[in-house]
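Note that one protein chain of the assembly has been removed; the remaining protein chains are unaltered in position.
Up next, chain A:
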């Protein structure tokens, strides 16, 4: 199980406080669908995803991205119990959505890159390391109930 030091928790919360969840969520999901086009397999109902600009401008992508990142916000409030926090979502992603957990890792790394573009120098190696732990912890928690 991933354990966060109090310093890592501070680093994560401090950055999160400055994140525009709606914009960042949309951008993260959009980039996932652009950079790894096979991830579009889960979103047939989203409509036009024929080009990077179509994807990034797609209102369903933006809405879903916001939903996903809002959920991340829950993780940040419960860093000591990620598995418990994501238990129901884990079951959902396995039993109903049938999403390969590898996709959680891909999304987590895209989020890290989006944060780097937004925060630049402020996204130091130390800040990145704390966030890598978080995205990894979330990916593991979301995969935990798979069977």
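Some notes on this structure:
Keep this in mind: a residue touches a chain if its C-beta (ideal position, glycine included) is under 8 Å from a C-beta of that chain, and two chains touch if they have at least 3 such contacts; residues count from 1.
Simple rule for what comes next: contacts and distances are computed from a predicted model.
According to UniProt, the chain absent from the figure is "Hemoglobin subunit alpha", selected among "Proteasome subunit beta", "AP-1 complex subunit gamma", "Hemoglobin subunit alpha" or "Auxin-induced protein". Only one residue in the set A:11, A:56, A:75 or A:107 touches the chain that does not appear here, and it is A:56. Remark: the omitted chain is touched by one listed residue; of A:5, A:48, A:70 or A:117 this is A:117.
Remark: the residues of chain A touching the chain excluded from display are 30-31, 34-35, 52, 55-56, 109, 112-113, 116-121, 123, 125-126, 128-129, 132.
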